[in-house]
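Note that one protein chain is taken out, while the other chains of the complex remain in position.
Let's turn to chain A:
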Amino acid sequence: MSLDTAEARTERAERAGGRAYLSLFKALGRGWIRDRSQIFFTILLPLMFMVLLASVFGSGDTAASRIVAVGDVAVLEGADEGEFTVTEAADLDAALAMLREGDADAAVVQDGSTVRIYPSGTSSTSGAIAEGRLSALVDDVNVEVLSAAAPGEPVLATEVEEADGGALQPIQYLAPGILAWGVAISGVFGAAGTIVDWKRDKLLRRLRLTPASVRTFLGAKVSVNLVVALGQTAVFLTVAALGFGLRLSAWTWFAAPLVLLGTLAFLAIGVVIGGIAQTSPAAAGLSNLVTMPMAFVSGAFYPLALSPQWVQWISYASPMRYLNEALQSVVVYGEPPSAVLPQIGFLAAFAAVVAFVSWKTFKFDEL
């Protein structure tokens, strides 16, 4: 080996300029694929949440109510076995103890013509469902008695139909929310973790001393994250559609630009966290501190419309809310992109402001 001439060197530097971005993209992408923890956080964790939440929200209202009968409860004799599972308790105290421990949804005592219902306070939702079903059962019995006494009188009856053609199965509102959350954690954790790694291993510092510019390197890094977000979205929506019956609208492809925009916003948040944190555990902790509450106030796990008013107010400041809403609109409701322009505008503004702040406050000397 020997020292080159100046001309050979200049020519080589020119070749290097064009290839630097590609080679950096390749090196960073390879590193990402080989990092199993990344695969877990971006692909498997959101899928696990979908399985968990779909079974929690999907099963509660269809299972039979667990009733504890104290003594002889005549009204239960005509009960539909699909609606009630009846067990017997020796006295009221034993029945109430079962309620407290969550072993039953309601206790029933029949005292002559009075049916006393004790709905569970421990699991109030299934307690309320059991109470409703028991009341309906009592009404049915009364209607039968009254019809027998006055056969000619007309009696009102209700029938319950699912609204919206049954479209809003839990998966329909859960999938966009969990996807938005998945995009958020891979963006925030990814950027924060990377910056803390750079503080430790000085890779960025080393690269600043090559002919490649910092801009090329950061561009390659962001590109890897964007490609990851697209892959994550594709895998997630495919599994949700094939495995959980999510119905995808014709506008589903528009999830791609939404997810890219969201990723930029979350990367910017991650850069701020990475600037503050000095160690990997600190970066992970701070990232959790930001993404977990954000998920709960953004309707990612639970419909915003059912959340308390103050949660809805806070949600206006969260980029995850807008990503979630926009994804829901185009993927589930099949609305055209023009319908989600406000959400796009907010996400873009949020990304720009946070990126600007992180750029201005970042201590490059630490890298």
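Everything below uses one rule, namely that contacts are C-beta pairs under 8 Å (C-beta built on N, C-alpha and C of every residue); 3 or more make two chains touch, one makes a residue touch a chain; residues count from 1.
As a working rule, contacts and distances are computed from a predicted model.
A.B. asks: Can you tell which of "ABC transporter ATP-binding protein", "histidine kinase", "Nitrile hydratase" or "Cytochrome c oxidase subunit 3 family protein" UniProt lists for the chain that's not drawn?
C.D. replies: Result for the unshown chain: "ABC transporter ATP-binding protein".
A.B. asks: Of A:T87, A:T125, A:T210 or A:T279, which residue touches the hidden chain?
C.D. replies: A:T210
A.B. asks: Given the full complex, what residues of chain A touch the hidden partner chain?
C.D. replies: Chain A touches the missing chain through residues 1-4, 9-10, 12-17, 19-20, 22-24, 26-28, 30-31, 34-35, 197, 200-203, 205-214, 365.
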